[in-house]
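Missing here: one protein chain of the complex. Every other protein chain is in place.
Labels A and B are assigned to the chains in the order they are written; within every chain, residues are numbered from 1.
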Amino acid sequence: MTVTSAGTLLALITLVALVTLVVRPRGASTVDFYLAGQRVGVATNALAICGDYFSAASFLGVAAAVYVSGLDGVWYAVGFAAGFVPVLLFVAAPLRRFGEFSIPDFLGRRLASERVRLVAVGVVQIVILSYLVPQAVGSGITWQLLVGHGLPGLSAYATGVVLSTAVVAALVAFGGMRGTTWTQAIQFLLLLGALVWLAAAVAGSGFHYSGAVAELSAEPLANPVNDEAGWHLRPENNHLDPAAPATFGQPGAAYGPLAQFALILTLVLGTAGLPHVMNRYFTSPTGTAARMTTVWVLGLAGLFYALAVMLGTAARQQIAAAVDDHPWLEELTVDGILRVPEHALPVLGRIYGGDSGLAVVAAGALVAVMSTIAGLLLAAAASWGHDVYERHINPRATQSQAVWAGRASTAVVAVTAGGLAIAMQPEEITPAVPSIVAAMVTWAFAIAGSALTPVFLLAIWWRGTTAAGATAGMVVGGLVSVSMFVVGALPVGPGIGEMLMTPTLVSAPLAALVTWLVSRATTAPDDVERQWLVLHGTAADRYAERLARLTIAGPGSAPGRPGRRRRRDADR
Amino acid sequence: MRTGSALLAATIGGTWAVVYLVTQVLVSPPLGVGTTVAAGTVASVLLVLGYPSALRGPRAPRALRPLSRRRIVVGGHRMPLRSGLTADAARRTATLLRPLLGGDAVVITDRDLNLAFVGPGSDHHQAGGPVRAAAVRSAIGTGRTVVSRRASTMGCDAPGCPLRSAVVVPLVVGERVVGTIGVFRTHDEPAPRDQIEDMASILSLHLELAEADRERKLASDARLDALRAQINPHFLFNILNTIGSKSRTDPDEARQLLLRLSDFFRYAVRQEGQLAEFAQEYFFVRTYLSLEQARFGDRLRVRYDIDPQVLTAHVPVLTIQPLVENAVKHGLADKVEGGTVTLRARVDPLTRTTSIRVTDDGVGMTSDTLDALGGGEGADGARGGVGLRNISERLTALFGERFTLDIQSTAGEGTVVEVRVPLR
Partner (left out) sequence: MEHDDDGVDEHDTPAEVDATFRTLRRVAITHVVLFLAALMGVPALSLTLGWWSDGRLAGGMSPGFAMAAFGLYAFFLVIGLAAATLSSAVEARMLGGRHDGEDDGYPEDGELR
């Protein structure tokens, strides 16, 4: 890494830190944006949700997946973006209206059962851990590329892992980094900015998207492998049509027919069960605002992923063409194809922007990773500290004991995630999956989508869900999905392996079925009717809107002024 | 956006144009004709089906639905039981429900007495008498529905009693059985059980709401008293003074202030429970400050530093506005050039606390006054009003030791009051 890129990186990170600390709304009018559904407030909350959601997997992993597998890699992008549609349709508004602070809180109060709450805490912690490990892996890989060497005694990869988890854990535990709406929103804007800059640089230099896809699909898709013959290119098998070669623009380079659907479905169902994202829904002022926030998220996510896919394609074409002009690419590539696909975006940045370009992309990646790690650590530590420690271990905890419980759990979770990331040598798993980071995040989605989403949906939309049913459903969903991909990680053969890695096709319906059956056999909680009023009625929303209107109206507004008629009156 | 068939026709035309463009013109080789037509047809059908709901929303539901097997809607009528399980309410409810429950006679009881009996047999099944029917007593005792076809269990000792079958469903509030509703018939086949159980659960809900209403009224009476005793009369006096003086020169603004004041009190007295959403407290603070700013003018400056996440957290009711009031009254009122009040609110998800800080750069307090601050005495406004001790007591009652209330002050420089409560 040169001085220029180090300098740019440092400057960018400092800028972000300054902006988030200094720029803060001061007047009454800016807070008013958040009262009951004002558009700016909804948009900012959407930015914050995106800040939590978009991680290394989205930024580096999707482009890497597209780079390696072409169209099959694009399914990651599609799945990640699509996940918010079920959230909008089924979860957003009722979750907010019920008014709890986390998924275990919600399920525990809805089903009136402490056991449900504890099981949900367990599942949530597993999901958080499986989402954390790929973040650490992503930062290790970025550090490896950015700096190239590590602290004494550690490899570059291990240094990256340790630094990112340790720094963020320290900031969260002691530095007061609490993931406020502002900081998350600004961090996402930086991430989006880096991506947009890169896309503009690529497009500006004469990149033709359609033409590139055609050109890349003209020849068989081949990727580097390292075996007895050393590093060389090996063509991918076409899982859909074994007779024909796999190409960039056609599906089949990585997944067989069933596995294509399984992957997408896993990602779609998993978003609703992601704890750190769902926790942000509780801060919308009304249920309706929560819904509109999700619409904004869909728009932002669509933009983000469309750009990422385009950049993955550009990387495949441009990096191969650039090897001659950039000698530093020699050691990273084999015949013009990168050995580690996650390097795609940073390398592209360096090609188009020199060292500063690399720094911009690296800053984006690091910011994405750190803000997601912070959100995950907060969710995990708050859950350990509140759900487990304060409610069960030490109900008479004082304020400072609670603080230390939170800090201790942050440290433990961070160390566990870092340790797992280091133990898991990425090079071992790389040949089996298009992008190691995206694949690992898929596990988190698989567990969330199998154990949490079915129970969630049933609890919100069916009165008959019972505590016993929910517990059974969560346990079944979690166990089946975990065991399926433990089996899939073992060498079982090409098509089956991918199938098992995305077990939601089997485990989610199973969990739903089990929940339904067990709930039929047991009795529902007593106050279901009253909960229904809260979940699906808008009385609290209307009160909040009314209060917001009264708060915002300044002393100068005249009562006789004809305001716009309420929207429900106008039949337009 | 105009609705109507013209728009639908235009959309369908546009869809076909797009389909044609995409499959025939832009793509080479073009898609086969059969598949293109199929795709276009599917798109058009979906559009036509989805059009009414997309542009108009579903039709408004009819107010009263005909009696269906599973659900009973007594739409439009205010359920008399909302006022509690009294004889009068029971009689009106029984009369109201009798045509809907598929039986001939309806009885409503509480745990000990028959409150109302409507229908054939009401001459000897006396309302007001003690519950004698074994079926009813069994329902009260076990908390389960009782279906009976034997006249002997229905408390009929009169020989000419026409009633033959009974369904008795308990009315349950929380976990207690508070009464029953029974439906009798003059023939052997008992009334459909599902409908009556549905109705019983609706009635139970109304009874539960009635209890909650009662408790709320008690609580709010207490709170009203507290409020009355503690609202600083000077605040009221000063505002009314301002309103009065402006009513000549600027009647519009005077009217505004009056409305704001009435809003403030309307919402202040309608408290439910001890905790309120921060957004509501924020409303109080804004209202209060806009009233005070009308009086102080430029001398009172306000800054807000509120994280949106805190707007939906629940905080003890009427704790923030009094702190702000203290800051204005005692910090800034005596300072000639005025000053700034800052309200800062944050949520800490790691430790699950809500923290609120009120800062002013006014005259501050000496350490003696700081000590005496816990007193909260005096109706004449000298460090009185809603005393900090009152707030502290309420916080202790609500949270035990899990809160902090910090006051720091430097004479001549200002005061900082910080409250930290668990996140609810």
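Everything that follows uses one rule, which is that contacts are C-beta pairs under 8 Å (C-beta built on N, C-alpha and C of every residue); 3 or more make two chains touch, one makes a residue touch a chain.
Just so it is clear, the structure is predicted and the values come from calculations on it, not from any experiment.
Enquirer: Need the list of shown chains touched by the one chain that isn't shown.
Expert: A, B
Enquirer: Of the residues listed, A:F54, A:W75 or A:Y157, which one is in contact with the missing chain?
Expert: Hidden-chain contact among the options goes to A:W75.
Enquirer: Where the complex has a chain not shown, which of A:L10, A:V196 or A:A306 is the residue touching it?
Expert: Within the whole complex, the residue contacting the unshown chain is A:A306.
Enquirer: Mind pulling the subunit B residues that touch the left-out chain?
Expert: 22-23, 26-32, 35, 46, 53-54, 57-58, 60-61, 71, 73-75, 202, 205, 262, 266-267, 270
Enquirer: To test your reading of the contact rule: which positions on subunit A touch the chain that is missing from view?
Expert: 29, 32, 35-38, 71, 74-75, 77-78, 81-82, 84-86, 88-90, 93, 208-215, 240, 249-251, 257, 260-261, 264-265, 268, 288, 291-292, 294-295, 298-299, 301-303, 305-306, 309-310, 313, 461, 529, 532-533, 535-540, 542-543, 546, 548-554, 556-569
We take it that only the chains that are shown with their structure count from here on.
Enquirer: Indicate the whole-number Å distance between the mean C-alpha point of subunit A and the mean C-alpha point of subunit B.
Expert: The mean C-alpha positions of subunit A and subunit B differ by 35 Å.
Enquirer: Taking the complex as given, what residues does subunit A use to touch subunit B?
Expert: 24-28, 30-31, 34-36, 41, 44-45, 99, 101, 172-173, 178-182, 279, 282-285, 378-379, 381-382, 385-386, 390, 397-399, 402-403, 406-407, 410, 526, 529-530, 544, 547-548, 550-551, 554-559, 572
Enquirer: Name, in rising order, each residue of subunit B that touches subunit A in their complex.
Expert: Touch list, subunit B to subunit A: 1, 3, 172, 174-175, 201, 205, 208, 252-253, 255-257, 259-260, 263, 267, 277, 279-280, 282-283, 286-287, 290, 293-294, 302-309, 311-312, 346-353, 401-404, 420, 423.
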